[in-house]
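Input: one structure, supplied below.
Some chains omitted; the rest stay in position.
Per-chain residue numbering starts at 1, and chain names A, B and C are given in the order in which the chains are listed.
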């Protein structure tokens, strides 16, 4: 499996390569332009960051939640996890979790172990977690092992799948019973919430998790993730911990203005719904042509099993992302829909497929 | 001494509080808008990052220099220093150096010590460095101490001062003689090069240092610093080291497009010259009124000694930055000129000063 | 699975609880006493440490090998691995490897990831390693993942098993082909070499590995492990790296004198042979009684599957170590033979077993 973008610059062809191939959503760009010449204080103390925090607190339905902004996703995971874990603790993740595989060791760089559990379609099964924790804490002799201090999940997962409310509730209850922090990586949170399969609101996420992120980069921002802590879970002197890890932007307005825009008049959800709408069309488009899917993904990433001959011809007209070999003559590829994907892009993909399969 | 921006949002008043109070220079914003909807690959592999690298290599006059982009200044220092130091080494800095004081321990977070030397107006004296290194390496018994592996300087320094070519040459020769890396933090590099006192070009910096940064954030960018390595000093697998430290932006276009613009048609130097021109006017404006300066700074930060009564009245009309107490009745404050500072701002400051001293 | 010793002090009963329940082998204690009042220089620069290094170089048959002494096993692994890995690298281990499970995150504390592979009886299969590396290095897009820089194996493994020469040769060749360091944790190295199943000498280990440890703690020392590097793999300024990690003993004589004794007249091998001899008797003793073994371990740790009722009665007379539940009514327990185990101890165990099974 590889990351969403290759070494070369994408050419002008229709691209489903990742959900961060375009710049900022026009509404965000507009606000960046409008506020550009205002003198604002630095390091996230500006009015737009303040407004964005308040709008996010309103959206999550928890007036005393603590909200901060960080430029990138790996940085967000590393800063949050390492600021919250205690010396003797590690973080539990699915063996396919982003922090376990695709962050170049950023969690270990902070001195903490990622404790991996088996996964199913990218998810941790509550029963698996429970068995692991109960085995760990019932064994009285743990001086030589890393304590689990946090559970990391992503929503949607690496495979685009979702935890239903029932499962997230179960994970939340297990974490509380054992005193662990539940952290949800929401790099694509909007796409998860806007999915036809989702049975949760942002307020449910807030209530069930101790801390979670709201990804901006993949949902219309140039950069930026919001981190939302329950008040009693917010690290003390978090700005210092951010600064110490190089995560405090001088012009905090950059993330502040964008999140202010995203959380004004429900734009974050509107973008997400449009993307999911097109992603479902994209899935349908493969289904109609009997092209098999690796997973029935309910979100914006679709994992398609292509015959290698078809793949070779298709990639002359459309760009997408190699995921993994499926068998001798088939390959799994990922099509990602982003805010900049248009209905025209979908039609062009349709034409390309039809041209090949004719 | 405090950082350039306080907790509160700046109000509409004329602000000399820092050189990062405004967003992006209009020329950069224009390019961000123009390129916004192009599909581009991620992580700095896009065409604009490529072009920006080439333009910087041209500007520094070293065709095989290695150029990368990082979002912020502290992150740049931490990533560069910790990627280049070897296990047993630390980095030498002036005791007032940014990495020694104002980065919340970001270098130590990477497991390396900052070895501080006495400073003069923010600078390390070559003789002081030589004595330190000669004492260190001539003593044969160094198993218990941190080896100096790098010298960190900034240009301009924290006090706005500059190393003349003669001093930088001396530092460079000492570093080579002892096998140390010379790293120049150029968060305000343009302001240094554009100063009337500067006797160096970008190519001189490149030639005399092993690695240096070209600050974007303070010279017109929303965020971003370029790091320039001599080829044989560039760390292997630097993208992995960046990723591991959370410093690899998904939408690398954000820094790529901006640096491409900054290094097109000499914009970086043009912005810098305008800023320095206004900074010299600002200095003159205090001098004419016999307001004493802490240091005769040749760059965009001016350190002014104000009577506390004057300070109290002035800050009702103009915002600036508290630096340190000077004596019982005087305070050092910093006025910073940025790309968004106008001649009108200077006139307004003049008026405010005259109104007070009348 | 738990570590070899519980919270409580062992009482006077016959103990097979671990191989570090006794102090120093009498020959080592004798030398500690004889040299005790000699004035010696510190930090491993004393004559006994020097002699021990030379004797080990002779024993491994590599005159320019670099030898250092470190107090404990976890410390040895952490110091060696973190001194040799480069910034972007992690260390491969079996998922049951000591560094992966039982060192409380000591490798991650150094900022590096442990990359785990599936295991069989505690070992990494060369084919599994080859597939992993070939998949990793043939994929051209690895900016987001940790590079494998080293393979960690133990000999004997956590399950007492051994790599035959053929397998170690295969691992060694794979490591060379891919440029990885092969590190063998020899906390119980002597027991491995003295096993009837072993088909290797110390010189083979030296030749096939880049670095390995020779455990003292479990083979007669109060504390201490020797680390042996091939010359071109020895880290520069290793004493500084040791000191930085708190691993440089002031009275280096403590490890020096003991290793000097262990490598005088083949004592290390003599102790090991005696222990293995008794361990084989112990295994036989269970076999004769048709008590099943989890693994046919060829070294000093024997993993026995006991009926829970038998276990309950046996532990009234003999102490051993809980390993893991086997099924509803059976438990795996570990019997460890050490240098202080006597034939009398074995007879007493035999009596205890007979008393129960009667």
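Just so it is clear, a residue touches a chain if its C-beta (ideal position, glycine included) is under 8 Å from a C-beta of that chain, and two chains touch if they have at least 3 such contacts.
This one's a predicted model, so the numbers in the text were calculated from it and none came from an experiment.
Peer 1: What is the total copy count for the complex if 3 chains are drawn?
Peer 2: Of the complex's copies, 3 are shown; altogether there are 4.
Assume only the chains that are shown with their structure count from here on.
Peer 1: Based on mean C-alpha positions, I'd like to know which chain lies farthest from subunit C.
Peer 2: So the farthest one, by centre of C-alpha atoms, is B.
Peer 1: Cα superposition of subunit A onto subunit C: how big is the rotation, rounded to the nearest 5°?
Peer 2: 180
Peer 1: Just to be sure I understand: the centre of a chain is the mean of its C-alpha atoms, right? Then which chain's centre is nearest the mean of all of them?
Peer 2: Smallest offset from the overall C-alpha mean is found for A.
Peer 1: With touch defined as above, tell me whether subunit B and subunit C contact each other through largely the same residue numbers, more than half shared, or through different ones.
Peer 2: On the two sides of the subunit C and subunit B interface, the residue numbers are mostly the same, over half being shared.
Peer 1: Go ahead and note the Å separation of the Cα centroids belonging to subunit A and subunit B.
Peer 2: Once rounded, the distance between the two centres reads 33 Å.
Peer 1: Averaged over CA atoms, how far is the centre of subunit A from the centre of subunit C? Could you give it in whole Å?
Peer 2: 42
Peer 1: At what distance in angstrom does the C-alpha mean of subunit C lie from that of subunit B?
Peer 2: 51
Peer 1: Where in subunit A do residues touch at least two different other chains?
Peer 2: Residues 3, 6-7, 103-105, 109 of subunit A touch two or more partner chains.
Peer 1: Quick one: which bits of subunit A touch subunit C in the complex? Just the residue numbers, please.
Peer 2: These residues of subunit A touch subunit C: 2-3, 6-7, 88, 90, 101-105, 108-114, 116, 139-141, 143-146.
Peer 1: In the complex, go through subunit B and note every residue touching subunit C.
Peer 2: My answer: residues 43, 82-83, 86-88, 111, 142-147, 235-237, 239-241, 243-244, 248.
Peer 1: Would you mind writing out the residues of subunit B in touch with subunit A in their complex?
Peer 2: Result: residues 3-10, 12, 15, 17-18, 20-24, 26, 29, 32-33, 35-43, 45-47, 50, 71-76, 78-79, 103-106, 109, 217-218, 222-223, 240, 243-251, 253-254, 340 of subunit B touch subunit A.
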